[in-house]
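Here is the structure we will look at.
Each chain you see keeps its place in the complex, though not every chain is here.
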Amino acid sequence: MNYILKIDCFDEKGLILRVSEIVFKNGLNYVSTSEFVDHENERFYMRAVMVGDINVSEFKNTLSAFLPRDAGIFCEEIRKKDIIVLATKENHCLGDLLIKHSSGELNANILGVVANHDTLKPLVEKFDIPFTLISTENLSREEHELAVLNELKKYKFDYMVLAKYMRILSPNFVANYPKKIINIHHSFLPAFIGANPYKQAHERGVKIIGATAHFVTNDLDEGPIITQDVVRVNHEMGWKDMQKAGRNVEKTVLSNALDLVFDERVFVHGNKTVIF
Amino acid sequence: MNYILKIDCFDEKGLILRVSEIVFKNGLNYVSTSEFVDHENERFYMRAVMVGDINVSEFKNTLSAFLPRDAGIFCEEIRKKDIIVLATKENHCLGDLLIKHSSGELNANILGVVANHDTLKPLVEKFDIPFTLISTENLSREEHELAVLNELKKYKFDYMVLAKYMRILSPNFVANYPKKIINIHHSFLPAFIGANPYKQAHERGVKIIGATAHFVTNDLDEGPIITQDVVRVNHEMGWKDMQKAGRNVEKTVLSNALDLVFDERVFVHGNKTVIF
């Protein structure tokens, strides 16, 4: 069987040696390994794919005894993740996920889609995925968010993907899913935070626009960046043309970020990511 | 002889026809033409390269009579521009210009280099270009700027190029050279305005950094953007690594922007550029 191991701890002498000894003694073999030491923050990161046959929780306990106290240890058999997708009206990111899901290319099971408009219902149901509309009508922001939370609690998921979900999540909401919510932001963060970044970009007259996939923390536009990409624009393009050009980038960036996250290649530390 | 014609005016019916008739009647032939109408601002832009033999000022007068009152008309025989370069300590942008100048690839004559440090003196003098040090020592910001202005007045130049000139120019200074000062900003504007953008980028944990060439208006970090480019960075890179990676982009972006400006391909309108 194949396992993923992720370690994130205070940097000390001999960490690779210690881990490698335990891996070896447990009859595991490295398929691949990557390490990184963030010297500025004295932090050690390691990711390994291993083959063998272990009791995962015992293995983690053994490791834990030999690693610094603060060590974050993740070890799991390799498996598809379970995800929930939140969306609003735009179909390009969600559509891309559905197409990839339908051909097995997405390394995840889409358990359901929750949206604040019914625009995407027909699309989602074509792919036999449960679609839940939680309209904002007659609901305060708090009430709506609570309704979404209640819906989400029906599912057991690894990650929540905001596929152009155009609502700002409150810190309370986000606190329920630390490092579990991935957003695609339609701008090349940190530029053009806020409403309608394409309009902002057009007004500023930039020659390149981009998109950013990031974990959601307290603020929808902040949070650790996973990946970004760009596309050239020019004076001929109004902001709607920029928006259209941006859509291809948005879906590719989100898709690439999800590949990295679902493959357990991403570590989050503070407001940054380490990506193997 | 080859001429460049640039027209920038309020949009009206039949402008291309009117211009084409005058071009034709003056025995000129289009080598290439480009037009763009900014419908949002009802503005017409046209650039043409023409071959023939005209009296330029008469031709401009004729055109002027047939174009809207506010028309900006630029017409010149094609020629190399004369430029002044301002620099501080970093040699990559200046060095790139000097190398290109020495092989005739830069479409401009470098009349001189003015710097606030003497670090680059040996480099500049290797290429037989006059180097003037105007140190900031014992000078207030105003006094230093005045000294630079006085030095600049000795030259007759078309454009001033800030090749990593690390001083902020005052609005008074800039007002002397409207649309004539080109700066390379070491960030992907509008992100990371202000001091040490690479450090800011590193702290924000972005995955792509960039550089921006722009005309200088009142604020060193604002002004109409001419061109931008980017380079990928990752968690292994400290801000000095990002800075190093950024240098190759900075010099390429500046060089591309100067090619566009010196070829008279750039129109400035408000805080934006139209580039053919």
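By letter and in written order, the chains are A and B; residue numbering begins at 1 in each of them.
As a convention for this text, contacts are C-beta pairs under 8 Å (C-beta built on N, C-alpha and C of every residue); 3 or more make two chains touch, one makes a residue touch a chain.
Just so we're clear, the structure is a prediction, and the values are computed from it rather than from any experiment.
Student: Since every chain is the same sequence and 2 are placed, give me the total copy number for this complex.
Tutor: 4
Here is the rule we go by: only the chains that are shown with their structure count from here on.
Student: Quote the value, from 0 to 180 degrees and to the nearest 5, of the angle by which the CA atoms of chain A must be rotated to coincide with those of chain B.
Tutor: 180
Student: Using mean CA coordinates as chain centres, what's the chain A-chain B distance in Å?
Tutor: One centre to the other, that is 40 Å.
Student: Under the stated contact criterion, what part of chain A meets chain B in this complex?
Tutor: 36, 38, 40, 188-192, 203-208, 210, 224-230, 234-236, 238, 271-275
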